[in-house]
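For this depiction, one protein chain was excluded, whereas all remaining protein chains were kept in their positions.
And now, subunit A:
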Amino acid sequence: MVEITIRKRPRTESVVTQRKFYKKTARGKVIKVLRERYLRDDIGCGIQGCGDCENSTSDPLPFTGDTQHNAYPDGHYILPDTNVFLHQMDLMESSLFRPPIVLLQTVMEEVRHRSIPLYNRLKALIRMDEKRIWVFYNEFRSETAIIAEEDESPNDRNDRGIRRAAQWYNEHIKLNRNVVRGQAKPKLPVVVLMTEDAANRNKADESGIPVTSIRNYISMFPENTAAQLLDSLSTAEETTLEPKLSGDGRQALYPEYYPESTLQAGLTTGNLYKGHFNASSYNYLQGTVSVHDLPKPVLLIGRENINRAVHGDQVVIEIFDEDKWGVEGDEVVDQEATLKNDDAADSDEEEENDEIIRKEAHAARVGEAAASKKQAQPTGRVVGIVKRNWRPIVCHVDATALPSASVPGSNSAKSLSIQTLLAHPTSTLLPRIRIRTRQGPSLVNKKILVAIDAWHTTSRYPDGHFVRVLGDIGGEDAEREGLMLEFGISYGAFGSAILGCLPPEGDQWIVAPKSDDGMWKGREDLRDLTICSIDPPNCQDIDDALHARPLPNGNIEAGVHIADVSNFVHADTPMDTEAAARGTTVYLVDKRIDMLPALLGTNLCSLRPNVERLAFSAIWELTPEAKIVNVRFTKSVIRSKAAFTYEEAQIRKDDPTLQDPLTTAIRLLNTLAQKLKAARMAAGALNLASPEVKIHLDSAESSDPIDVEQKELRETNSLVEEFMLLANISVARKIFEAFPATAVLRRHLPPPQTNFDKLKDILKKRKGMSLDVSSSGALANSLDKCVDANEPAFNTLVRIMATRCMLPAEYFGSGSVGRDTFGHYGLASDIYTHFTSPIRRYADVLAHRQLAAAIGYSPLHASLHSKANVERILEVVNRRHRMAQMAGRASVEYYVGLALKGRNERQGQGQTVTEEAFVIRTFRNGLGVFVSKLGIEGLVMFKRDLTEFDADNYCVTIPGSSAAVSGDKDVLISVFDKVVVNIEVETDKNTQKGKVKMTLVHPIDSRAL
């Protein structure tokens, strides 16, 4: 029973409690808005043991405040203003920074207004266990609520409100700590206003409010933490407040962005375009922007045209006249190599280095020169930024950049003088970042996290600040953490609130006896069915199992049983929220980052053999020709009879002596699967390929990779896959029928034809083959014909390249897009969803909930009725999904590198790994090659002057006069040629960064080039 009351708002106070303002609508109409607010006295100060306030919280601020700080021996709390959170979030998040914080509602709202991502970080910060933060709703407390005065800007009003709250807090503490006679006067902690705004500080000083700037505050920290925290300070703030750094006398390197109004006008009239900036991984001075309305991505060539855009930013671009259009540069330009000697301190002065100018100008020119020859691509330049994609970046520091006096180990390394360094991001897509640090020497050989703060027109590199050290370069933990940070994967342990949602029995949990109405309600007893699961070896999260049996009428009953995760993960619980935020389980080579706590994933929801488990079953009646007669869905209880690996199942199926029920069931499933697959192929499904390799790890503990091999595909892989597809499609139909507006579905849009242009051209010119991309079926057929009799791997290569031309599949809510765009291109299905892996994908959990509601098992949670809500969740899931894929790939790449290193070492000095590779791209000064056996791509570089490059025919000719060529004949290398490369892992001496380096061995030895 809740208490319902009526709030009072005395008319006499209406000056404070009513707010009147005018606002202009989108149509330009001005309307008057009147709002009221109710001021209260029951908003607590959050300080433990406060006599006046009822602080019904489990986690109040400590009574004495924080007494560690040198400037405030009597204890203190800090009260930061909005800018502190806007600019110094990294500092606030640092685990070293832990004074108790009073966070005002005014500040929260201002942060929310300015930046939603920062607001989300702020909210996460409040929830963090180790931080002591009290949110004080100052705008609703009668003593601290203020109204804007005449001619007062909203900013000034908020500042005044913050000062008022700080003042109130200090008085409030004084009032509540009475001097008891005969005892020493109690120490009064103070609430310190923290602000970077000097004017605000002065005003606070005048009213006697303790006030500090961040820098002053931190420098008074105990010695060792001060230095680290000072580095975490963002520089963006400083430069705006100390204008001497920017401007005066310095030459602007980049054009200014257009003002906001010009951008808006340009976008509406169609003169300017909006899109995401994608940096090129081959050439750091080049990037593309895909614009929705244009068939081809727009090229940005050269530093000025890229104009401070960073990979992933949403930018506004201007397109040049057609006579300036060009093609992508045909040369590899490596930032590291070109800018090796560009010192951070030098570039501070921005003395243009002649050599750099020359090189960069050349790189930019190459693109234009070739323009006349070939079909030109539109080019343009960035004129504004809509949204920055600035997240923490994993970097390392170049040892040579440090002054020689402070090389590691020497005594002066301990001196904490400020140095300006360039941090090199691990990803080649990102620019180097200038940071100022006091711990320079100790950062060498470490992976560090750096955040970008600003990029001024006068500075060649963006300015950033140091966030924290991840670990030693090459250390697996640091590499892994760096990788996860890079892809924004949250890898922390599950919090106590989340673990609280697990069943209290823990791993003792069992399916209740059948007499239990609660758990068994609406569930079918399928424990007697011969169900088994088939998974990769060492699979712990078994989320699907299968069965099949002949029916008396000659048909076959087949069933797919999926772990009933929605029985444990209920909507709107902390566990659900966390799972939605994680979106998917991430599989790295040596680690799995779970979406759900391990107890569920690997135990309670895992359909282990010979244990009773809850399941969600889809059961079909199929004709022997694998046509669906009918399908039903039910929640069930199953007991799997066996858990096979693909290999075991295959061996069992192929062994004619085995006639036990499990084996016959597998054979039955297999025959059905083959027919299902044939039907799918006939409908035009694509058989795509992606380079998949498997890493052998030495043992669980050391996790040193031993070797790499390509994944083997068996018949049983296809068996499981076919039934999963069948289940997903059947479920998709069912939930779409039940919830036409909010069903969680998955689609794969057909790729635009122009995506295939280049591949088609190469195939035609080099191999005389053609691709028909008019539909997925036509593409599948023509892909089948791309066979080189001498080269079995060629077909796979073409498939891989075709796959890269396609769009990624995505989740969507059925009400959000047109019905005709539901189709799944790759699977050639008109509707599809994900249902079969709820342990590791969040979309599946949603599909489970909707299916349960569709069959009337349980009502659908309110949040899944709201279209906007479903859209929002799926947007996150889509992003997470993409990130997880990229992280997985990056992890494989890293381990392939390690494995190669290991192989090289085993083979001894002088011997290196050589592998066959296909050329997939040609440059003026190099080749892009793909090593199918290892699933990696690499770059072979030549010295430029020695080769002749024919961009139209995708080939490079090495003249016979060159030293590398044995004999006198010219050697021609073109795309799709098979070459032999030598692969070694070399470590950059300065940065300690391991790099895979490839050189040609056959047909020529590029080492001599």
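Basically, a contact is a pair of C-beta atoms (placed from the backbone, for glycine too) under 8 Å apart; a residue touches a chain by one contact, two chains touch by 3 or more; residues count from 1.
The definition used in the following text is that contacts and distances are computed from a predicted model.
Asker: Just by its UniProt name, which of "Ribosomal RNA-processing protein 41", "Synaptobrevin homolog YKT6", "Anaphase-promoting complex subunit 11" or "Replication protein A 14 kDa subunit B-like" is the chain not shown in this complex?
Answerer: "Ribosomal RNA-processing protein 41"
Asker: May I ask which residue of A:Glu505, A:Asp572 or A:Asp820 touches the chain that does not appear here?
Answerer: Residue touching the absent chain, from the options given: A:Asp572.
Asker: Sort through A:Lys123, A:Lys174 or A:Arg879 and give me the one touching the missing partner chain.
Answerer: The missing chain is touched by A:Lys123.
Asker: Thinking of the whole complex, not just what is shown, which of A:Ser863, A:Asn904, A:Asn953 or A:Ser974 touches the missing chain?
Answerer: With A:Ser863, A:Asn904, A:Asn953 or A:Ser974 as choices, the missing chain is touched by A:Ser863.
Asker: Counting contacts across the full complex, list the positions on subunit A that touch the omitted chain.
Answerer: Those residues of subunit A that touch the unshown chain are 1-9, 11, 18, 29, 31-40, 105, 108, 112, 116, 123, 126, 135, 137, 139-140, 572, 859-860, 862-863, 865, 869.
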